[in-house]
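Moving on to chain A:
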Amino acid sequence: MTKKIYEELQENCECARICGDYAEIVPDSLPDCALFLKDNGYDYLDMITASDHIDEFILTYTFKNLKDKDDVMLRASVSRENPEIPSLSNIWIGADFQERELYDLMGIIFTGHNNLKRIVLWDGFEGHPQRKDYKNVA
Partner candidate 1 sequence: MEINPQMIPSLDDADAYEGNIVEDLRRSSLEPLPEKVILSEEELKELNRNIIVTTLDDAINWAHKASLWPVTCFTACCTFEFIATSMARFDIARFGMEVLRPSPRQADLLMAAGTLSWKMAPQIKRIYEQMAEPKWVVAMGACAISGGIFQDSYAVVPGYNHIIPVDVYIPGCPPRPETLLYGLEQLRNKIGHESIRLENK
Partner candidate 2 sequence: MDDAVLVTTIGATPWYENFWVHLAIGAVVAIAFFFFFIVMYIWTERRVIGLFQGRLGPNRVGPLGLIQSVADVIKVMFKEDIVPDKSDKLLFWLAPFMAFVPVMMILAVVPFSENFQIVNLNVGILYVLAVSAISSIGVFMSGYAGNNKYGLIGGMRGLAQFISYEIPLILSLASLVLISNTFSVNGLVQAQTLPNILMMPLAFVVYFVASLAEISRTPFDIVECDSEIVAGFNIEYSSMKFAMLYLVEYGEAVVTSVLVATLFLGGWHGFFIDGPIPLIIKMVLVFLFILWIRATLPRLRVDQSMGFCWKFLLPVALVNLLFTAARMTFFPDLSNWIVIPASFVFTAIVIYLFAGLFKPGRKVAEND
């Protein structure tokens, strides 16, 4: 039983496929998918996270509809060579710190983010510790 919101999502923006309770989308179509969700009541960005699958990074976004108590999950996969994905921080201010943390720990570059720099580690730190191939130098 895929939710009604996923069907509407599929017509409006060309996302890859709907499976189970989440939607796989193309990274570049993330902003307009997010805007579409925001107009249909899913106006609460809950969580952004990423996981390192050796040849690609899988980013997971969850949104909530506070009125009808329903939430939606979007997933996008980004290649390891150029981990680029458009930033949501100009639509939701809440995404600002979470994207900076993913840039800091995972090395994913969010295009359009106004001050994308390390948030949790100090500036001289080389490498992104959350990646699978990170060797602990100290």
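Candidate selection criterion: all candidates are chains of the complex that A comes from, given by their letters.
Going forward, a residue touches a chain if its C-beta (ideal position, glycine included) is under 8 Å from a C-beta of that chain, and two chains touch if they have at least 3 such contacts; residues count from 1.
Just so we're clear, the structure is a prediction, and the values are computed from it rather than from any experiment.
Enquirer: Check 1 or 2 against chain A and report the one that touches it in the complex.
Expert: Of the listed options 1 or 2, chain A touches just 1.
Enquirer: Which of the residues in chain A come into contact with candidate 1 in the complex?
Expert: 117-118, 121-125, 129, 134, 136-138
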